[in-house]
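Partial view: only certain chains, each at its native spot in the assembly.
Chains here go by letter, A and B, matching the order in which they are written, and residues are numbered from 1 within each.
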Amino acid sequence: MPSATVAELELDLEVFSGPFDLLLTLVLKEEVDLLEVELADVVLSYLDVLEARGDLDLEVATEFLVLIAALLELKSRLMLPREDEELLDLDPGEALEELLARMLEAKRFRSAAEHLRERLASQEGVRFRSAPLPASLRKVTYEGVASVYEPDRLGAAIGDLLKVPEEVSIRHLTIPRVSVAERLAHLRGLLRRGAATFDDAVRGADRVTVAVTLFALLELYKQGEATWVQDEPFGEIAISPCTRPAWDHVELAS
Amino acid sequence: MSELARTVEALLFLAPEPVTFVALREACEVSDDELQDAVDELKRALEPGTRGLELRELAGGFTLATSPDAEPAARRLLARPRTPPLTPAQAETLSIVAYLQPVSRPEIARIRGVSADSAVTTLLERGLIEEGGRSQFGAVLYRTTPLFLKLFGLKSLDELPDPSRWDPTPDEEAELRDRLLRAGEARAGGPPPLGAGPEVVASAGPAAVEPASEDPVGADG
């Protein structure tokens, strides 16, 4: 049965305006490019509807979540660059199969969950005793206890814990990766040549790099390596190296 | 009642958890056959409707439990329910763990379409699930506990019904497929622009739809 709320969810997005189920159909037929659909806006619209209705139909909400999650996954797969050619071949038929499989899987476990709830309810009234042992049985003697555990199990557990998980490769995503360490090195390089502005430090950089550079700057300040002045909000930030960098202290101390 | 059956009854009364056949046999220092006879005798003596207690086989062992007839009085005396019911999120998470164990949090979240963190935490606290190793990436995997079996009245996990019994019928599946593909068409009005009705897709899958549209990625640039 079409669930009223999901189907009737009216969307007004940049690339599409109309009901959610129509959007879904068009996406599956590739008449609307999933890459251009702001899924976050779909979620926000849905939240607005929920808020306006004031009640939450769990069945419907669950279906929406499964659908939107599957769409997100499809979309993220579409965002892979060309070198992952195989994964790119996601035609509408496959997208449909994938969505269908996801919804069926979710449905199966919802039914299983219902079964478990009924099962638990059917055990209502079956209670177990939970009482401490009588004192005479509480005295445990360790004499004559044989070894039952393998010491190697402990060594093996430590070995497993020493394994550093392989870093998941996100090279195919366009997320710029920049570390505070890199930006610290960059700032220190600039400051060795004297004062600089924040704009100098982030010329041509993307938003994430700008943010990380700011973190790095705060770190430098905390360490007493640099200080800065900003005359007005959004104004230029002038950075100058401190006269006594932190490592001098360390050297003096040691 | 034979002395051995009496001893078994006493042991099950004292033991905090279900006791396996082997543990009972070793404690009583008898043969398999002797113990089996005693267990059978006890089972008959505690036949439902005979006594206030019943002998149950749960979580791989034997245990004594109250007969449900006494529940109203038990509730008045103990002033607490047996075990609180599960919320839908907890039940869903528990069913995923029960059927797919061992399973990681991300996998549970993927199936549910939504994070399972709070449900997992609650189920851990209630002792219904526990850690059961790690995935190759180091993620903790979860499995159900003996307490889960005990509270849900199961001898073992094998007693869980085959999940395929909840699979939709072919009709239901066709309807869902139809709905996914066509839901919006009625609103769009007119025949589907690509002329690919759901039947075509349903029958032949990917190959049937040849939208020949631009590469989806190309649209990105």
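Here, a contact is a pair of C-beta atoms (placed from the backbone, for glycine too) under 8 Å apart; a residue touches a chain by one contact, two chains touch by 3 or more.
These numbers were taken from a predicted model, which means no experiment stands behind them.
When all chains in the structure file are tallied, the complex works out to A x1, B x2.
In this text, only the chains that are shown with their structure count from here on.
If you average the Cα atoms of chain A and of chain B, the two centres end up 28 Å apart.
Looking at the complex, you find that chain B touches chain A at residues 13-14, 16, 54, 56, 63-71, 74, 82-83, 85-86, 88, 91-92, 94-96, 98-99, 110-114, 134, 137-138, 150-154, 161, 163, 166-168, 173, 176-177, 179-185, 187-188, 192-194, 196, 201, 205-209, 211, 213, 215-217, 219-220.
By the touch rule above, chain A contacts chain B in their complex via residues 2, 7, 18-19, 21-26, 28-31, 33-36, 58, 62, 65-70, 78-79, 81-82, 88, 90-94, 96-97, 99-100, 102-117, 119-130, 133-134, 137, 160, 163, 165-166, 168.
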